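Have a look at the structure that comes next, please.
In this view, the complex is presented without one of its protein chains, the others remaining in place.
So that you can tell them apart, the chains are marked A, B and C in the order they are listed, and the count of residues begins at 1 in each.
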Amino acid sequence: MAELTYRNAIARGIGQEMERDERVVFIGEDIGAAGGVFKTTVGLFERFGPDRVRDTPISEQAIIGGIMGAAMNGLRPIGELMFSDFVGVAWDGIANQIAKTRYMTAGQVALPLVIRTANGGGTHFGGQHSQSVENWHMMIPGLKVVAPATPRDVVGLMAAAVRDDDPVIFLDHKKLYALKEDVPDGEIVDVLGKAVIRHPGSDVTIVALAAMVHVALEAAGRLAEHGVSAEVIDLRTLVPLDTATFLESVSRTGRLFTVEENPRLCGWGAEIASIAAEECLWDLDGPIVRITTPHIPLPAAANLEDLAIPSAERVVQTVLSQA
Amino acid sequence: MAELTYRNAIARGIGQEMERDERVVFIGEDIGAAGGVFKTTVGLFERFGPDRVRDTPISEQAIIGGIMGAAMNGLRPIGELMFSDFVGVAWDGIANQIAKTRYMTAGQVALPLVIRTANGGGTHFGGQHSQSVENWHMMIPGLKVVAPATPRDVVGLMAAAVRDDDPVIFLDHKKLYALKEDVPDGEIVDVLGKAVIRHPGSDVTIVALAAMVHVALEAAGRLAEHGVSAEVIDLRTLVPLDTATFLESVSRTGRLFTVEENPRLCGWGAEIASIAAEECLWDLDGPIVRITTPHIPLPAAANLEDLAIPSAERVVQTVLSQA
Amino acid sequence: MSPPNDTFEITEATRLLLYQSMLRCRALEKKAYDLFMEGLVQGTTHLGLGQEAVAAGFAATLRPDDMSFATYRGHNHMLLRGMAMAPILGECAARANGCCEGKGGSMHITEVAKGAMGSYAIVGAHLPIAVGAAWAGVVRGTGQVSLCFFGDGTTNIGTFHEAVNLAAIWKLPVVFVCENNLYMEYTPISAVIPVEYPAADRASAYGLERIIVDGNDADAVYQTAVTTVERARRGEGPSLVEALTYRHKGHSRADPGKYRPDEEVAAWLERDPLLVYRGRLESLGFPPTVLDEMEQLARAEAEAAADEVRAAPLPDPAALMTDVWANGGSEWRN
Partner (left out) sequence: MSPPNDTFEITEATRLLLYQSMLRCRALEKKAYDLFMEGLVQGTTHLGLGQEAVAAGFAATLRPDDMSFATYRGHNHMLLRGMAMAPILGECAARANGCCEGKGGSMHITEVAKGAMGSYAIVGAHLPIAVGAAWAGVVRGTGQVSLCFFGDGTTNIGTFHEAVNLAAIWKLPVVFVCENNLYMEYTPISAVIPVEYPAADRASAYGLERIIVDGNDADAVYQTAVTTVERARRGEGPSLVEALTYRHKGHSRADPGKYRPDEEVAAWLERDPLLVYRGRLESLGFPPTVLDEMEQLARAEAEAAADEVRAAPLPDPAALMTDVWANGGSEWRN
């Protein structure tokens, strides 16, 4: 057991899997000698060498197409896109090729690959380097979507992603890179599709993901001071989606809130809300409320960005206003 | 007043606007001399010439970037992507550049442009030529999204899209090309953001879009035979979204169903459901039910595709099972 | 145009193989055409009639574990990797006997076990995929070569540039084959490129040799294929080949091809690769009766396959919800 940052957990998770299985390879821009522009991949190049850890040109379509082809021919590649906003440049490869090919070939083509990318805002990089794009992927049948909230989960979910025989989008959150926690030594392997209750509660259910888990936890702490007992659920993966955990929670609390970093329309929060509105409507004691970034691009200015992304204060006020 | 097909309405709508405003230009693959691969743009090249109606190489990123640049320099361009699935190839241009640039430049950059594309399934073209991608765009702040259900609306909403000073995604539906109706002569201009009640009813509200409007209408007819009075709302545009019309309807009927061609997760149906679950929960007499394509890529085989996309029969059975 | 490489002789057996391959392609696609006419094909289809020499010449050089990637116009390439005709025609007709059980459709003919790594419906998408597959072969030390076929129009899309560049810098065993049939869908390629040869005139941008071959001459294609495939196999990196050819029909089922001048079509029909090759074989002394018999066999093979398709059931409705995931299913929730 030693303290590990979320940032270092990324290299640890990838390293754990590359050590175990020589079919695991890793490509991307500046991931090798440079150790990644966020220093999330430091040491991998030295450990596994240029055949397995490889810098690419600035050619995102080739990275994504490349890992797809590599997965078709016996490897289990991980491809990095430096910022998650850049999935836009390679979206055909992700949404039309990788996601659909197994189905369209009636199961002939296996694509055990991981697309890893730095997601999320709060770092004042402006509208094209700060997006949360987990919804873009959740919307596409054939993709699994993972977004860890803690260093330990980074390692365990990375292992699960690499071992999964389907394409997995692994979204680590830039804002969390400096987050530390004690993480057990040795191999850590999770399963995809298991949410966890990070904070038990009985009055309201708050469902969150990635950086928003910490916002929700802070809010839960403050809500307790107001006499509201909030249960905080960390979804951890969007596909597969652990509906049982939040439905069960809502059936106990009667109130559902989602805290989502994404712009408002058509997000995972809407999906959760819709599932609840169909499947546990009679358990609800009040409206389902989504707390999201407004439906705007993210501004660069720190004060504006802070206003845009849901804060603990906003969660607290929203929950209290509904009480 | 003369009969007009949905297919011909596209050229009529574009022609109406090009006639009126010489800043309107139109580019895309095979749209010129060939009149479009679906014959939706026949005659425009002859009428407006190669300066204003222009065939491009197979370079979707250049088409999308090109219309953005043209809009920045005084034109009001329409860019065609042959099939809506191909937005994936140009997604950075659409989602990161076109959608965000006005905001990121604090309003300096005006982008009065239209992206027109053949959307939707039911034509047995397989998973990469049949998608409904309106949700992909609804999710992105800064884009307006239009999806007409009738020939008249094609003309009127095309005019509204071209005249709008914001980027508009105009999704005409391949399955409707042969649909005919009597359409008034002369200029037709609609406004964006107005839903219409296509069939009034009092027991349940069914919200639909584009091809699904016709499915919903057929279902409403059959439901009437079962004694269920269904109100069918055609959203017409997703952004801006006419929430007032469906919320008012639900407040009367107490039941909300959405009929959506898209794969299940995070669609406009989820957005509608979430808005209702937050804003008119107490009006609901039962769960909100989304009827969608399952969360799968679309299969090519006609019998499978027909099973996948919501049918009138499925709508009828779903509504009856909830009654 | 580079003269056919005549540093080696083409054997009789190879010649017969090339001819047989072309005959089989021709028979297959004519039968696909017949099946539309019978109303059995509901979606679209893109035929390579007239382009058979390219498919035949390259296929003849491949090892079973080599990997071929093609476009929607990929029936011939996939067939010649060893696929049977019935699963190809069955997929065009989206029947249960199709190679993708009817879920892919005519644009996605695939049989991975045979190295028929798929037909891709979005222009340019498969170029980087072919590159990645080649890279995996290098990492795994398999000696495989990746073959990537695409059209003239594809040279203008971004993935072309990214993929060829990546293959070049990583010296990967990929042979990129541009089948220049002079047209995209309806628009002539000459209207949208600033050079004469869409692929060959761009080769130098990737440090590659300029290679143009008569794509209607199976021998010329074969010789180019041997050279470039061997080069790839030796680890000397990719090649970009431009094969000049012509499609006899319109772009797809919906297109009668009226935008092409009659004389142009007539001139190319005279250079039909099957006619050209038949003439060559006869002048080399191959007996016409043998050649006729080969043609009969190809037709019979196609007819038998068509019968299988006609008899094949529609896909099982249960197939709708299978094979999204590796576990065989499509569940996204617990």
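We take it that a residue touches a chain if its C-beta (ideal position, glycine included) is under 8 Å from a C-beta of that chain, and two chains touch if they have at least 3 such contacts.
Because the structure is a prediction, the values reported are computed rather than measured.
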Output for the hidden chain's shown neighbours is A, B, C
From B:Gly193, B:Gly267 or B:Pro310, residue that would touch the chain that is not displayed
B:Gly193
Can you list, in ascending order, the subunit B residues touching the missing chain?
25, 51-52, 56-57, 59, 61-75, 77, 92-93, 96-97, 101-110, 112, 141-142, 164-166, 193, 239-244
Since one chain has been left out of the picture, which residues of subunit A touch it in the full complex?
29-30, 32-34, 37, 55-61, 85-86, 88-89, 123-129, 264-265, 294-297, 299-304, 307-308
Where subunit C meets the chain that is not shown, the residues are 156-162, 165, 168-169, 191-195, 201-202, 204-208
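One rule holds in what follows: only the chains that are shown with their structure count from here on.
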Outermost chain relative to subunit B, judged by CA means, is C
Rounded to the nearest Å, the gap between Cα centres of subunit B and subunit C is 36
Chain-centre distance (mean CA atoms) for subunit A and subunit C, in whole Å, is 40
Can you list every residue of subunit C that touches 2 or more other chains, as numbers and ranges?
100, 103-105, 108, 122, 158, 319, 324, 330, 332
Send over the residues of subunit B in touch with two or more other chains.
85-86, 88-89, 126-128, 265, 294-297, 299-300
